[in-house]
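Below is one structure, written out as structure tokens; comments come after it.
For this depiction, one protein chain was excluded, whereas all remaining protein chains were kept in their positions.
Letters A, B and C name the chains as they come in the text, with residue numbers starting at 1 for each one.
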Amino acid sequence: MSDFPYLPHTERDIDEMMNYLNIKDINELYQDVPQLFNKDLNLPSSLSELEVKEKLFDLSDFNKNIQEFGIFRGAGVYNHYIPTVVYSIASNRNFLTAYTPYQAEVSQGTLQILFEYQTLICELTGMEVANSSMYDGASALAEAILMAKRINGRNKVLISDLIHPEYYEVTKTYIEAQDIELIEIIHNHQTAQIDIQDLKNKISKEVSCVVVSYPNFFGVIEDLQEIRENVPEDIILIVSTYPISLGLLESPGCFGVDIVVGEGQSLGNLPSFGGPGLGFFASKEKYIRKMPGRIIGETVDKDGKRGFVMVLQTREQHIRRERSTSNICSNQAHNALLASIYLNVMGEKGLKEVALQCYHKAHYLANKLLETDKFEMVYQGPFFNEFVMKSKIDPVYMNKKLIEQRYFGPLPLKKFFPQKGDQILFSVTELNKKRDIDFLCSFLEGLS
Amino acid sequence: MSDFPYLPHTERDIDEMMNYLNIKDINELYQDVPQLFNKDLNLPSSLSELEVKEKLFDLSDFNKNIQEFGIFRGAGVYNHYIPTVVYSIASNRNFLTAYTPYQAEVSQGTLQILFEYQTLICELTGMEVANSSMYDGASALAEAILMAKRINGRNKVLISDLIHPEYYEVTKTYIEAQDIELIEIIHNHQTAQIDIQDLKNKISKEVSCVVVSYPNFFGVIEDLQEIRENVPEDIILIVSTYPISLGLLESPGCFGVDIVVGEGQSLGNLPSFGGPGLGFFASKEKYIRKMPGRIIGETVDKDGKRGFVMVLQTREQHIRRERSTSNICSNQAHNALLASIYLNVMGEKGLKEVALQCYHKAHYLANKLLETDKFEMVYQGPFFNEFVMKSKIDPVYMNKKLIEQRYFGPLPLKKFFPQKGDQILFSVTELNKKRDIDFLCSFLEGLS
Amino acid sequence: MKLIFEKSSKGRTAYTLPKLDVPESNIDIPTHLIRKTHLNFPEVYETEVVRHYNELASLNYSVDRGFYPLGSCTMKYNPVLNEEAASLEGFKMLHPYQEEETIQGALELMYELQNFLVEITGMDNITLQPAAGAHGELTGMLIIRKYLHDNNFNHKNEVIVPDSAHGTNPASAAMAGFKVIEVKSNSEGRVDLKNLKELVNENTAAIMLTNPNTLGIFEKDILEISQIAHQNNALLYYDGANLNAIMGKSRPGDNGFDVVHLNLHKTFSTPHGMGGPGSGPVAVKSYLKAYLPKPIVSRRENGMYFFDYNIPKSIGRVRSFYGNFLVLVKAYTYILSMGKEGLKKASELATLNANYLKEKLSKSFEIAYSSLCKHEFVLKGTMLKNYGVNTLDFVKRLLDYGIHPPTIYFPLIVDEAMMIEPTETESKETLDFVIDVYEKVLDEAINSPEVLKEAPHSTPVKRLDEVKANKELKVRYINNEEQGLD
Partner (left out) sequence: MKLIFEKSSKGRTAYTLPKLDVPESNIDIPTHLIRKTHLNFPEVYETEVVRHYNELASLNYSVDRGFYPLGSCTMKYNPVLNEEAASLEGFKMLHPYQEEETIQGALELMYELQNFLVEITGMDNITLQPAAGAHGELTGMLIIRKYLHDNNFNHKNEVIVPDSAHGTNPASAAMAGFKVIEVKSNSEGRVDLKNLKELVNENTAAIMLTNPNTLGIFEKDILEISQIAHQNNALLYYDGANLNAIMGKSRPGDNGFDVVHLNLHKTFSTPHGMGGPGSGPVAVKSYLKAYLPKPIVSRRENGMYFFDYNIPKSIGRVRSFYGNFLVLVKAYTYILSMGKEGLKKASELATLNANYLKEKLSKSFEIAYSSLCKHEFVLKGTMLKNYGVNTLDFVKRLLDYGIHPPTIYFPLIVDEAMMIEPTETESKETLDFVIDVYEKVLDEAINSPEVLKEAPHSTPVKRLDEVKANKELKVRYINNEEQGLD
């Protein structure tokens, strides 16, 4: 008799099956295994559902979470409003427990969702084509750089020094074996925008691509028009972007960017300690055959009815093996679903409103902080919803005090820039209320 | 432009529709309404989803709930383990947003669920037929009494004085206009079981039915065999039961009971402040045409395939109107679904184990409490998971102190029996842990 | 598909429990009271349970699938936010007998909801206890009964109900001990005033009305009806099933109604759950407050909320505890979401939708009563008989086009009735699609009636044999194999 609710086998089932196989012991099915493991694994014994729940509840409660705490921290993962309908829909188990749509005829749900997702990403980024998801913003960026090399065969990458530091690290890991050289473009120390002169100086015939973040890690909005003007057409311009900002900012596609990637968590995905998130990936149509990841296309069935299938599979690993455009197989389809529902629910109007609220609230906070005399703005470039301040209060101490007040304060830049021990990165979204902002400012004003 | 996400009408839609109807103002559709209300309702203005959520979260947080607090209180609503799968399945919106299966061909989900539910209730109660749900245990009991009168045309009801007091009140309300006389049967003050002599004395040719609770409000198990032996066959014996106890107790059907009703909340339904719950209702087959409520039956479609439909609708109000067996229309189908999933998941083995754990834990608590010398057992009758104690500590004070310790203590019987100011009703389920029971006892021992 | 019982296999299990953590004691129960009868529950594993119900869900039509215009049932969209609200632990994990100070949030919600509903109906006081509409009707009629008795109107034992009324009205009146008298509808589909005047007399306890009525027609003579009732010391009862037409546009209380019940699962968007749970609050004028079921939620001067049991004249209780509380949470959430503007707009658009649909369909179908309607209207399928089919055949064919039929053969006063209530949550595109389908099926009725008679063709089961079901009356699964073995 099975005591495991996930296992269907009764003793009789097992007996009948073993009889049929003419075996007396399941270990006979393992007779070809050398060194059969005949101890118990050093793991806990099976727990009842109630006990498991209790353990998980305890672990969960042991964390302080941003449902209970206010947060003024972003830096790649943002606490945005998610309409209730998003997770309600996505929790449908016919989405959750399906896999890659290998059999298109019984996967039209998945396929249409991803086709719609691709369309939404194209709209958002202003690009012509998009794939159906990558692991995260960082790996999407790394893959974009590999793609650029596939396009023009060159091996120097000019990369903004205000790309998210963890994206930079991932990129470094990815290109390690690829004979690619990463060259940083410095930022202008007044504006925190890319130093155009430095960019110009570093452009050469060996440059495969130029990589910038829009907005960048310090929250500042890069001038993509100026950058594109200074990046010759045969060099791939790659932009990593924060999709919510595109409710307010012109789409990268409008400036002639070649590849747009980013982290899609902010689109209807909960923060989740940073994962799972969603790498989105869009490019010009002419490069589609060089693109990594799964792509869904429209077709018809034998009666002429519209349907969707996976296309360009010959780029992929299960067919092309070591010559595939990427090794990616499992992706983040369910997160793409969350992002799709989010964008469909919010619509153009909603996304623009969210972006505007982020903008206004961030600027309201910035101005209020300046009034306290405890903070100075470090850069003058235009920012969206994040900004760097120099603080008279020690950032670590400040955050400790804020946690006592049930707030997560700004990110100490020291985490990534050891020399910036007194600088902090504030982040504000539409979920930060005026009363929280006002409290924060007056609390910090009083802090010493 | 609609600002209401639940309303689809664009201005253009409204214009087109009004044009088609040849009206200029929606009020023209209300021209036949005298005293058109032309003010604003004195209600709050529409709130955004976030604001609504915040308000509801606040209200919810303002309560102390039994997820956070331990509880030793039952008295009709019990905190039992509910497997995760129960609500996960039942939250499927194709269950939630369907209605009464008027069109059987597109309601086979609903119909089969309720057919299975009827079967499960028959199994549990030992009866031959069951309906597909009533509002709650109390109204089910009241309806059973009305049904008894329909069966034998008599108008005296002998009812145990240890029926749940609220069921008694509901019954009184229901029969108010029905020319039915309620006569209480007293309980034996030693055992808290029904006083058989009193029952015998009150039996007469005018008695329509005898009503007992199994276990009764004081947790004591009535001897249904003895009761049936003393209730002539032409008198309907009605039993109200606590379904979890039937994992341990013999089913009422085995003793020749005619109608079994009860509150099904304990079967996979959350406490929910007492509602929605689930009235279940089962009887002997020969009385089916006198039964209130919806009944589902098996049939075949025109290809001979099995299917399910509503049967005996001619008993019901939408056809029989003032001569229907009851006025019930909307019922508690979704709660019947929860109960069904629960029983299917637990199975015989699980239900028996739950019942046994309740029994053992309740008796463990009772014994521990006796050891404190603060409590005395009031009755000697066998009990299932509830029992009455006389307390040296004032019950209201005791509960106040327990709330400080994050426990809800026993129910002060004063709530229903003003003369029992020093008596309390303890309730224990499989969710009460030994460590909580031990804490309770030692805390109460130290309390003065 | 198989029943879950037919999927059972001895020894399978879908549950786990922690081990008993206290010492076992002797089972101190007389042996004959200990279960020996086998519980023939299925033995299944979790995967199977999940798949079983997933398949069952796929067989159900629902509002989430599409147009579901059951007349008088108000199958509007059920917001997911309502569900989220009702799933908060501070609501779902409350015991009804917790101490007052530990349930202030729940009481505040109920208190506010009481006030909201009283305002919407134009009444004075309310009980949230009834579990459904019909339950509310019974409650309301018992209030009326007790009030009359207390005021020496014991002879008043008749309740007048229109021939177009919901079946629950006469059934509830009868349960409350009244004799039911039927008043005719006139050619406009309204209460025939002449007939009403003939019927009302000193024995009249109450007149029960639905307004707009089940034909979707507003009783424009309501003030006169009210006068007739009150002049005869009879009370006027409002069946709130059709309130969705008039929120913020007309208030029953202002029109002279003395007792009103509401259906929160209709007008206030809580889901219908395959038949329930619903909720049927009953609002009354202040002079009836003393008769409301107990308890009701009140507020102390210090701001604390409490259950007021001090209602000496109360009819008593109609339900244990406090009603379907989680349904109340959902309705409350809906009212906050919609606000005063939204509720009014909902009613206006429900009425606009119904009139648009009615006018468009009137090109091809006979409308039972063609005057202005409110939230619903009734088609007369009589003409279908010319083609050898009937309303049942007609609507079964609708299923093949993926839309749910209306309520049929009701109200009883309309031959071959189809009672259509689109609600405000359906778009114009949907209505236009529905119109196309109705016309297409009508076309089929004329040109290929056999297609209708055999319909539906594309549903999980084909047309079901109701006669057999009622004759053979198989209302539970019997495991014949097992029976044989026992």
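The criterion applied here is as follows: a contact is a pair of C-beta atoms (placed from the backbone, for glycine too) under 8 Å apart; a residue touches a chain by one contact, two chains touch by 3 or more.
Not measured: the values here are computed from a predicted model.
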Inset, instruction - Taking the whole complex into account, name the chains on display that the unshown chain touches. - result: A, B, C
Inset, instruction - Please pick, from A:Q108, A:N230 or A:T372, the residue that touches the omitted chain in the full complex. - result: A:Q108
Legend entry - Which of A:Y135, A:F218 or A:Y242 contacts the chain that the document leaves out: A:Y135
Inset, instruction - Spell out, residue by residue, where the missing chain touches chain B. - result: 1-8, 10-13, 47-51, 84-85, 88-89, 93-94
Legend entry - Interface with the undisplayed chain - residues on chain C: 7, 9, 16, 45-48, 50-51, 54-55, 58, 64-66, 77, 79-80, 337, 425, 427, 429
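Here is the rule we go by: only the chains that are shown with their structure count from here on.
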Inset, instruction - Could you grab the centroid distance between chain B and chain C? Build each centroid from C-alpha atoms only and quote it in angstrom. - result: 19
Inset, instruction - For chain C, write out the residues touching at least two other chains, lowest number first. - result: 13-15, 17, 46, 50, 54, 81, 83-84
Inset, instruction - Hunt down the residues of chain B that sit against at least two other chains at once, touch-wise. - result: 49, 53, 81, 83, 345
